[in-house]
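As you look at this complex, bear in mind that one protein chain is not there, while each of the others sits in place.
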Amino acid sequence: MTTTYELINKVILTGSQASITFNSIPSTYTDLQILSSGRTDKNSTQNNPLISFNGSTSNFSYKFMTGNGASASSSSGSSNPINDVNASTSTTNTFTNYQIYIPNYTNSNYKSFSIDSAQERNDTTAYLELWAMLWSYNAAITSITLNSDANWVSGSSFYLYGIKNN
Amino acid sequence: MIGTLATGALSIPTPPITSSFYSIASVSVASGGISSITFNSIPTDYKHLQLRLFIKAAATTNGTPTIVYNGDTSSVYTYHELQGNGASASAYSPGANYGGQWYVLGGQSADQYAAYITDILDYASTSKNKTIRTLMGFDNNGSGRVYLASQTYQNASTAITSLTLTMQSGNASEFSHAALYGIKD
Partner (left out) sequence: MASVTYEPIATTTLTGNAKNISFTSIPSTYTDLIIIMNYSINQPSSCWVRFNGNSATNYSFTELRGNGSSAYSTRGSNQTSSYFAFNVFPDTTPGNSIMNILNYSNTNTNKTFLTRTNAITGSYPGTAAYVGLWRQTAAINEITINMDGDAAYYYLSGSTFTIYGVKAS
């Protein structure tokens, strides 16, 4: 029985962990979606985790737009950071709500994907972000790693869904 | 051949059965409108909620309705927005410990409804504040705004079991629609 929108795997942390990885991603879906509620223990109010595909941290580039509660701006780069997430000195018990959407993750072209992110704090300053990202590599994506650049804390959750177009 | 319908097969899939994305409940606003919409008794066996709103304020000026969770109207909320108004991009927050989320509606024309897609991840957690992310906007053919917005409901120990949208001025118009979906693991 085929399904359109289904969970492939999940990671829900009960302790700290530097990174999480979804391995052996089946090629039977069309798109991938990660829904994550994440927080790190980096000594800051927020930090940028790092994404890798198939164990590679290379060939990533991005353009993003952010609002910090007071002003909007945009930036770009050629590396693999992703959205700002809550870190250790941000509001207690508050985790960043973000979605990573990767269409056509198995095709033999470069991979264009998006991130929509809400990092909240009990403060005027918090970061809303829209990201466009590119992995300039032709291989199908078979694994995804989100490296916290510190440790993901207990309670951080990561759900990988597959969406199928037929 | 350029200029014709797409080359390549246009396939009509055999409808599959979804396994993770479920409809929980929906409200269609009838004639006369309604001042508030509530989803009660939200089951806690999903992992995430998605609220999809198509809504217009009956008032002739833009309204700022609020959404509260579990009937909690105390100052336990935060709100942030990243906005485009057709002329400039901006960001705003009213600051800490606010009461209720702001959704901005377009009510200046008879037929313009605003659209909202709200994602609440880990809504049933009893150890995390609830962070809510919304893509929303309205366009009035010469005016309008599009937003990415967020909110925190600062209640880590309680799952979200209800949400209430309340119009600050008048009613939500007939044909407004609210649909709540659950995403399972």
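Residue numbering begins at 1 within each chain, and the chains themselves are lettered A and B in the order written.
The criterion applied here is as follows: contacts are C-beta pairs under 8 Å (C-beta built on N, C-alpha and C of every residue); 3 or more make two chains touch, one makes a residue touch a chain.
Bear in mind that the values here come from a model prediction, so they are computed numbers and not experimental data.
The chain not shown here is touched by just one of B:A58, B:I132 or B:L148, and that residue is B:L148. The residue from B:G33, B:G84 or B:G99 that touches the chain not shown here is B:G84. Residue B:Y113 is the one among B:Y79, B:Y98, B:Y113 or B:Y153 that touches the chain missing from this view.
For chain A, the residues in touch with the chain missing from this view are 4-5, 30-31, 61-67, 72-76, 101, 103-104, 107, 109-114, 116, 130-134, 136, 163-166.
On the side of chain B, the interface with the absent chain consists of residues 1-13, 15-18, 21-26, 52-54, 56, 82-89, 111-115, 117, 135-142, 144-148, 174-175, 177, 179, 181, using the contact rule stated above.
To be clear about the criterion, only the chains that are shown with their structure count from here on.
Taking each chain's centre as the average of its CA atoms, chain A and chain B sit 22 Å apart.
In the complex of the two chains, the chain A residues touching chain B come out as 1-7, 10, 35-37, 65-72, 91-99, 116-126, 128-130, 155, 157, 159, 161, 164-166.
Interface residues of chain B facing chain A in the complex, by the touch rule stated above, are 11, 13-14, 16-21, 47-48, 78, 80-83, 89-97, 119-122, 125, 127-129, 131-133, 135, 148-152, 154, 156, 183-185.
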